[in-house]
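Every protein chain of the complex appears in place save one, which is left out.
Entry: chain A
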């Protein structure tokens, strides 16, 4: 993995709004289950927010709601001052600016690694195939899978697939990247290669929302930790404060269970 930047210099564009993603009293139900309860969360440009919490606390749903893969019942979500539109062309345009990395990689199985990365830029952004391939190869080199460009996803290890998935999202030059438990489906020895890429992204100033169980990553890369339980945001704090000195009992209980071993 080279140290070349994964993204464009964020300073090159005109004055930008400080708050990139704003969630205001967001509510969602799955039948009788109230999975998101009055969620208020603001993510600033360049900020890395790590969302942690027990299973079923609604953190994945929160992450997926930000690009409307999950619809919400109430409240509002705005990205770069634009409210999330209804399903359709507007929403597609907005999603193009929001990169997403999934737990199960979700690479397109019938396309090569290179085609996976160029599909979005060519079909959504409308840039030429040659240009897209040059950029894709550069991105694949940077996440350390440049030599796998012509293989199919099934021929790659989980860690390699996830790094391709990150390159695929980055190829769209997104304003914000969403990571929905990106390392949860990986063998332990492959987790680090993915986390390293994410660390590098964070250092370069990418705005990131990361749902994860990797406490080491939360400690070292996050600007802010959001702790969720039972559909609510229970605690928000800087990582060292949250891990060393959690305020809520729920967070103390959670941390005691995961940090003991």
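Assorted remarks:
Simple rule for what comes next: a residue touches a chain if its C-beta (ideal position, glycine included) is under 8 Å from a C-beta of that chain, and two chains touch if they have at least 3 such contacts; residues count from 1.
As a working rule, contacts and distances are computed from a predicted model.
From the set "Amino acid ABC transporter membrane protein 1, PAAT family", "Phosphotransferase enzyme family protein", "Xanthine dehydrogenase" or "imidazole glycerol-phosphate synthase", the protein name that UniProt assigns to the chain left out of the figure is "Amino acid ABC transporter membrane protein 1, PAAT family". Among A:28, A:59, A:95 or A:142, the one in contact with the hidden chain is A:95.
Remark: the omitted chain is touched by one listed residue; of A:25, A:40, A:104 or A:241 this is A:104.
Interface residues of chain A facing the missing partner chain: 67, 69, 87, 89, 92-100, 102, 104, 106-110, 119-120, 123-124, 152, 154-155, 165, 168-169, 172.
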